[in-house]
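Let me begin by handing over the structure; questions about it come next.
And then chain A:
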Amino acid sequence: MLRWIASALDSSVGKKILMGLTGILLVLFLLEHLAGNLFLYVPGGEEAFGPFDAYVDFFPRFGPLLPVAEVALGLLFAVHALYAIRITLANREARPTKYVVRNDRGAKTIGSASMILTGLALLAFLVVHLLDFRFDAGFHGDHGRTVAAKLARPGRALFYLAIMAVLGVHLSHGAQSALQSLGIHHPRWTRFLRGLGIAVAVFFAVGFASFPIYYLFFWTAGGAH
Partner candidate 1 sequence: MAAETSPRLVSRCPAGPIAARWDKRRFELKLVNPANKRRFRAIVVGTGLAGSSAAASLAELGYEVTAICISDSPRRAHSIAAQGGINAAKNYPNDGDSIFRLFYDTVKGGDFRARESNVYRLAQVSNNIIDQCAAQGVPFAREYGGVLANRSFGGAQVSRTFYARGQTGQQLLLGAYSAMMRQVGLGKVKLLPRREMLDLVLVDGVARGVILRNLVTGEYERHAGDAVLLGTGGYSNVFYLSTNAKACNVTAAWRAHKKGAFFANPCFTQIHPTCIPVSGEYQSKLTLMSESLRNDGRVWVPKKAGDRRPAAEIPEEERDYYLERRYPSFGNLVPRDVASRAAKERCDAGFGVGATGLAVYLDFRDAIQRDGEAVIRDKYGNLFQMYEKITAEDPYRVPMRIYPAVHYTMGGLWVDYDLETTIPGLFALGECNFSDHGANRLGASALMQGLADGYFVVPCTIGGHFAGRKLAKAGTDHPAFAEAEREARERTARLLAIGGRRTVDSFHRELGRTMWDHCGMGRNEKGLRTAKARIRALRGEYWENLKVAGKAEELNQNLEHAGRVADFLEFAEVMVDDALHRTESCGGHFREESQTEEGEARRDDQNFCYVAAWEHRGVGEPGTLHKETLAFEHVPLTQRSYK
Partner candidate 2 sequence: MSGSGGGKTMRITLKIWRQASRDAGGQIATYHLDEVSPDMSFLEMLDVLNEKLIEAGGDPVAFDHDCREGICGACSQVIDGQAHGPERSTTVCQLHMRHYSDGATIYVEPWRARAFPVLKDLVVDRGALDRIQAAGGFISVHTGSVPEASAILVQKEDSDRAMDAAACIGCGACVAACPNSAAMLFVGAKLAHLSLLPQGAVERDRRVLAMVRAMDAEGFGICSNHYECEAACPKEISVETIARMNRQYLAALLRERPSRAPA
């Protein structure tokens, strides 16, 4: 069984399928993450960040399942990133002598050409991001307010904004690419699916970017929101 999986994943197509799968799962995670973060916008009456805090505090109820899920999520990122790097390195080797002149025919996009760069940027972001919240004592004291306060700092906010643009670029190729990698392709749907990929990218980029924008420009530390 293990040998079978290993050999399957060692093949080029196996790697692609794995990239596609992990990519889609990451998108699903983002969906959940964005939905959760939207609680930040839900007015909480008395408690300024009541709904969001409640959402964050809900997780420990999963008990031992939570660390399991977190490790799984970590693995997801790790596998995705690791295979991304392996694939990129393998592809470099596949063309030892470069072309003197190189001219694409316009099929390649900024997104597809920069996957490894945007991916690595996301990886770097994750480190900062986890230190910001997941491993931040302040956050574990006062969830919502810490988020707001951190994102209200111009430096942080700009950094987050930049990364959300990067995320958009990554997904502009990644979303439809994952479908192709998993074998989902039909002439009738292709244009629609490629459009949908862009829509997904914009959706996440804008959705996440709204937080730093909001807290930077429209939020005062004393206010309710």
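How these were chosen: all candidates are chains of the complex that A comes from, given by their letters.
Please note the rule applied: contacts are C-beta pairs under 8 Å (C-beta built on N, C-alpha and C of every residue); 3 or more make two chains touch, one makes a residue touch a chain; residues count from 1.
Everything numeric in this text was worked out from a predicted model, so none of it was measured.
For chain A, the touching candidate in this complex, among 1 or 2, is 2. Partner candidate 2 is touched in their complex by these residues of chain A: 4, 8, 11-17, 19-20, 87, 90-91, 93-108, 112-113, 115, 173, 176-177, 180-187, 190.
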